[in-house]
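Here the complex is missing one protein chain, while the rest keep their positions.
Up next is chain A:
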């Protein structure tokens, strides 16, 4: 076939894809008879109501000398690892505010960090395109630094996000600026699978975040600069299980819903969205004007342990607490007393759901908990 004929075929195929995608969009719209907010209102649900001193900042963790970019809790107890522009990871006991480790990184340009399920190691990655593993029980070297115990190399772009596969310290999933995600065997240091990549049915731009399904660790979701989120099965690396369209900007954050059947996203378009993994439905859009007609990007999201609350950090320093059922903002942690003085770049919930940790460009981390009167139904 000549180049001209191939070009024609390419054009025809592109147009078919476009037409089919339109058809898909229309057909999906017909199935969206209601969103979550509409349905919840029809069922008589009313918004969560917080008193002025219900959710309070009960700890401020100070120690970083630069913007905090990422944080992660241990699956048990009260420890947090955080990563900062100052080129360090710090491991904190959030309850006592003590620092148990301060790890100077070989590459200062870190973007993400994660705690292993047993709490014995931490992982981090960034502009060096490598995911580095540190064993917290290792002896420090002559300079007092914790040595790298493993380097996971293979990505051809920055490592934007990493998460350990739950229940085991041996595997981890990364997302990268090279448009792929990776599943790694930490024991061997080798990449077991590459999700996406050239001519695979994967993301078509930088991948910015990943979240593993807590109920089924074979499934994970990724968010990308191509404005989509994709659901993956770790057994099938060649193509995504499903692609979720809707956002109109980079998808900066993805997080699985606690029940494992849905996930949330946060984007440069200023919205958060809730998607159902089995049907592919976009169940709800969480958007509210911030005043002055600005639409700040969403930088990070987390769900409370039941999923009733969605915490969303924005680039202007707001941290909205959304009632996920009613689709309304019920609190703004960014305007509370003792709040951060800069953008909130990362969020995470403790394993038992009793506390939220926020990390900010003001170099601090803060712990938020419910200190009001609790009514048990």
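Brief remarks on what is shown
Note that in this section a contact is a pair of C-beta atoms (placed from the backbone, for glycine too) under 8 Å apart; a residue touches a chain by one contact, two chains touch by 3 or more; residues count from 1.
The rule is short, and it goes like this: contacts and distances are computed from a predicted model.
UniProt records the chain missing from this view under the protein name "Guanine nucleotide-binding protein subunit gamma 1", selected from "Protein phosphatase 1 regulatory subunit 19", "Non-structural maintenance of chromosomes element 1 homolog", "NADH-ubiquinone oxidoreductase chain 5" or "Guanine nucleotide-binding protein subunit gamma 1". Of the listed positions A:129, A:163, A:265 or A:360, the one in contact with the omitted chain in the full complex is A:129.
Check A:82, A:116, A:213 or A:228 against the missing chain and you find that the one touching it is A:228.
Of the candidate positions A:98, A:118, A:140 or A:201, contact with the unshown chain belongs to A:201. In the full complex, the hidden chain is touched by chain A at residues 1, 3, 6-7, 9-11, 13-18, 20-25, 27-28, 31-36, 39-40, 43, 45, 48-51, 53-59, 69, 85, 95-96, 107, 109, 111, 127-129, 156-158, 160, 177-178, 198-199, 201, 204-206, 208, 225-228, 239, 242, 245-250, 258-259, 261-262, 268-269, 276, 278-281, 283, 297, 304-309, 315, 324-325, 337, 352-356, 367, 369-377.
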